[in-house]
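Could you have a look at this structure, given as structure tokens, before my questions?
Removed: one protein chain of the complex. Kept in place: all other protein chains.
The block that comes next holds chain A.
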Amino acid sequence: MTAAALQIDHVSHSFGATQALTDVSLTVPRGGFTALLGVNGAGKTTLFSLITRLYNNRSGTIRVGGHDLRREPSRALARLGVVFQSRAMDADLTVRQNLIYHASLHGIPGRLARPRIDEVLDQVDLADKADARVSALSGGQSRRAEIARALIHRPDLLLLDEATVGLDVKSRAEVLALTRRLIARDGVSALWATHIMDEIAPDDDLVILHRGEVLRAGTAAAIAGSQGLTQAFLDLTGVAP
């Protein structure tokens, strides 16, 4: 049986006395788009920090492509492409220099990285910005460059933490469409953290996270039922998204 792109079982995390996540379990199937919906402070970024090993996972298990993050961190991290909520590229360097740097952090030499960089920049429609400094990019271009960075080592799973935050409506739609295109064409899987309902399609797998707990998981259509997703979310959490 093929392992899921991401399998999280009974993960809890606290910061001192503050419980950030409680017994979280979720699965991202291979080649699927899974939305992680929650208001600010729901625990989405904490969960992402555990999956990317920025935080120490002390309870439960996290498996990326079947590799236990605690036992085989290198193999698990090699399969992840991450788009962080805030900018993670070096603003003083060009897009190409950033991508070469990121490729090297995955052991990809320049000789192999260069054609791959052209390919991913083409995918995200940034081929003409390859030699522009990151600081000169617009918000939307910057997010697309971050996605290119996350794709450079051909990951199996993309983690996107509020990837559209701070973008205008058009740029938001472009970034979302790009991610869906990558899933359909290249077969990567994606965990898309968001607090914006419009970004979730009825066929998407959806996990609702609130105050560190998974309240509901299933397809968006099944969770929304006849009342619509916004009302369903309100009923579950008592909070408007």
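Quick note on the criterion: a residue touches a chain if its C-beta (ideal position, glycine included) is under 8 Å from a C-beta of that chain, and two chains touch if they have at least 3 such contacts; residues count from 1.
Please note the rule applied: contacts and distances are computed from a predicted model.
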Given that one chain of this complex has been left out, which of "Putative membrane protein", "Neutral metalloproteinase", "Transport permease protein" or "Glutamyl-tRNA(Gln) amidotransferase subunit A" is its protein name according to UniProt? "Transport permease protein"
Can you say which of A:F33, A:F84 or A:F233 touches the chain missing from this structure? A:F84
The one of A:A42, A:I62, A:V95 or A:I108 in touch with the missing chain is A:I108
Against the chain that's been left off, what residues of chain A make contact? List them. 15-16, 18, 49, 52-56, 70, 73-75, 77-80, 82, 84, 86-93, 97, 100-109, 149, 153-154
